[in-house]
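Structure in structure tokens, see below.
Here the complex is missing one protein chain, while the rest keep their positions.
And now, subunit A:
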Amino acid sequence: AHIGVGISGQEGMQAVLSSDYSFAQFRFLQRLLLVHGRWSYLRMCKFLRYFFYKNFTFTFVHFWFAFFCGFSAQTVYDEWFITLYNLVYTALPVLGMSLFDQDVNDVWSFQQPQLYVPGQLNLYFSKKAFFKCALHSCYSSMVLFFIPYAAMHDTVRGDGKDVADYQSFALLTQTCLLFAVTIQLCLEMSYWTAVNTFFVLGSLVMYFAVTFTMYSNGMFLMSPSAFPFIGTARNSLNQPNIWLTILLTSILCVLPVVTYRFLFIQLCPTINDKIMFKVRQAKASPAPPPRRTRIRRTSSRRSGYAFSHAQGYGDLVTSGRFLRRPALSRSSGLTNAGRTTTGFSPMGRSAGYSPTGRPQNAKVSDVEVTSLQMYRTITDPSL
């Protein structure tokens, strides 16, 4: 078992104290598993896959650079970028994804319990998924190093001055990396709330803000050895060459992922894909609300005792005849599911029988009908 669940109730709180999750009514278990458990698994797996991807990509680039720097362990990025990468530039977007992500909402999760199966089969994060993630990182890191390498090889700026220096190359590579991992995150996220969008765009803006601040004159004059990259952002990010390289690298990193996913959605869609597609279709043309058919209950909650000074309805109750529902024609489109007392017309022995002398069959038309809420699984033939 993966979690322990306790129900708090009449038997005391011991189960609650020793369990991972606890609630008050047994029926909440359905929601715990099908909605929250499923979402939790989805978020955890997406988070892990993405986190490994972004850090492997970040690190493998150094592996490729090693061949060109004499294997001297020179970092290909600015040291400040290495410090702030996991702290500021990619922390909040990942957090947003792992807090808010959902593939389908809770109503659909209830209606389609088959969505729970991938969790049971451990499909989203397994050795195979990890290996695919590592392979993707390897490819991304190759693109992220070799495209800037080839674009900057023996090149100069538009005014003839240097652009292939170490600092400009570092800035180029780190910007390409950040764009590539951000776009990859955008592909992973399937639930874009305002908070998520703000985190993603805010982190990118933060990157440029921090970079320009650290490469500014003021910071350099405060501490020359800590901020040696002065002027790099201004002098290289105004070159169209650089931006074209960034665009090319980002697109090339993302292209195989999109192709692979689209192919799989077309050729062998998973349960998730099909249901997300249905959700989208349902949103486009909302289905009419389902007709509530009458629920035939086998037990009634109406038995009870009443005391009166007249003879009362005792033999009526024990005869059981009032449980037989008379067939009455109803108006179409009946929307309530509860039993209405207006439908009762006594027949047989109790017909005409009244302890108080009032006429029977008085249709009481203004009785409030209570309807029980019941959940039903709607079986969809097209799925």
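Operating definition for what follows: a contact is a pair of C-beta atoms (placed from the backbone, for glycine too) under 8 Å apart; a residue touches a chain by one contact, two chains touch by 3 or more; residues count from 1.
Criterion: contacts and distances are computed from a predicted model.
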item	value
Listed names "Alkyl transferase", "Cell cycle control protein", "Nuclear RNA export factor 2-like isoform X2" or "Phosphatidate cytidylyltransferase", matching UniProt entry of the absent chain	"Cell cycle control protein"
Identified contact with the non-displayed chain, of A:G4, A:P269 or A:G312	A:P269
Of A:L123, A:A164, A:I183 or A:V317, the residue in touch with the unshown chain	A:A164
Sole contact to the chain not displayed, among A:I147, A:V200 or A:L237	A:I147
Contact set of subunit A toward the excluded chain (per top definition)	24-25, 39, 68-70, 72-74, 100, 102, 105-106, 114, 147, 149-170, 190-196, 217, 220-221, 224-225, 228, 230-231, 234-235, 239-241, 244-245, 248, 251-252, 255, 258-259, 261-263, 265-269, 271, 273-274, 276-277, 279-280, 301-302, 304, 341, 344, 364, 367-368, 370, 372-373, 382-383
